[in-house]
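As you look at this complex, bear in mind that one protein chain is not there, while each of the others sits in place.
Let's look at chain A:
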């Protein structure tokens, strides 16, 4: 089962310059683990030490932001296309940014929870 993964410029140092690589996995988390076995270090740029999707990247399955599909639990199927882009964000003040990130984190947690529920996983 092959899933096409589009790599942004900033992460191509991990893929030998390749813009598109292939991987396998039933979920996004599995796919990233598979990719990391061939492109060591790539996963660490996408997943935090706490095991959540990093705030500085956007990951999409086909046309959807994975934050709304259960994040790392997002289900993948053969032929899906995964796109990774650097999140474009910033702004004048650190504290406001921190608040926005906290808010976004909460939203991500809710989306992840909803995703797990939809997938029938016990709480």
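Just a few scattered comments:
Basically, a residue touches a chain if its C-beta (ideal position, glycine included) is under 8 Å from a C-beta of that chain, and two chains touch if they have at least 3 such contacts; residues count from 1.
Note that in this section contacts and distances are computed from a predicted model.
Comparing "Peptidase", "Acyl carrier protein", "Lipoprotein" or "Tripartite tricarboxylate transporter TctB family protein" against the UniProt entry of the hidden chain yields the protein name "Peptidase".
Touch with the hidden chain on the side of chain A covers residues 8-10, 56-58, 60, 63, 65, 67, 83, 85-94, 96-97, 100.
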